[in-house]
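Only one protein chain is missing; all other protein chains are in place.
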């Protein structure tokens, strides 16, 4: 399991006093950084090779600005050209959101899906 | 069906050349404005009374900055305290994303769900 | 003078109840769209040719979510390779912010400044 500490931004709160639901996808994406590094080690955008296919977020509880905030990330099913990432958002000892994201290994230049190499598959399973 | 024209922002593109996936929730939220106005006519945050419970986005195609962009919104199932919103994101003649959002009618002061009044239920069905 | 209507987003409010100061640069940028179109008519990023050199924002009053919001834009001094844009943010009948932005005409491929062509100079003055 990967853990990633988030520093909530005051601009991410909204006028109800909590973190706006639109900030959570950014936090989830940051927490997936080690996964993207497996596919694209130097994180250069000229060699970027993954694409988000589907994102589901369950907003379970109110998310606050001044709390210790952590995203916990595991890789779920790995198919031929795509895989699933399961994430939980924790604040202090409370689970406040859960997310499932489907990511496709993708060749931007030729605009088609790629088979996930065995080496990356092994590394994903080891996270 | 509600239609809402979006003005994509250059800050919403990313270095792959397309709109970043994290911008889409903001566009969907803007397009739900007429729905929130049914629950909270003057859109004041001191009387805000809905909360996003779940959001699922299917990213179907690449989303571009300089295209005519429109969100199409319909209300789906209406339960006792929550309802479902179904949205499509179109650019020119292409469907680029689909989303399903579950929204709860919520009393922030007392922190509990509320039954959706019959009058609002009728208005939701008429959108 | 250019005028541009802004649709404030609920995600742009913060927990003090007002629009966060970090949202204003996005609004100013949207309102400069007709200026960028003079330099880059199809607004493609592969031919993008301006860069923000300096931005100053005076936050004069509180900015609200549910108000009629407009940015008023004029071009100020035009130098050899750069020009100044002066903007005002109005909500209803109240001036809430003023901004001055210096923009450079820039060749991204060769990484140097360009002299602003006479034709664009004339169009900037006519805005």
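All chains are identified by letter, namely A, B and C, in their written order; residue positions are counted from 1 within each chain.
Operating definition for what follows: a residue touches a chain if its C-beta (ideal position, glycine included) is under 8 Å from a C-beta of that chain, and two chains touch if they have at least 3 such contacts.
Everything numeric here is computed off the predicted structure, so don't read it as measured data.
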Among C:7, C:57 or C:114, residue touching the chain not depicted: C:57
Missing-partner contacts on subunit B, residue numbers: 10-11, 13-18, 20, 22-23, 65
Touch list for subunit A against the chain that is not drawn: 7, 9-11, 13, 17, 26, 29-30, 42-46, 65-66
Where the unshown chain meets subunit C, residue by residue: 14-16, 21-22, 25-26, 29, 45, 48, 51-59, 108
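Keep this in mind: only the chains that are shown with their structure count from here on.
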Whole-Å separation of chain centres (CA-atom averages), subunit B against subunit C: 27
Rounded Å distance, subunit A centre to subunit C centre (Cα mean): 32
Shared-contact residues (touching 2 or more other chains) in subunit C: 10-11, 13, 17, 65
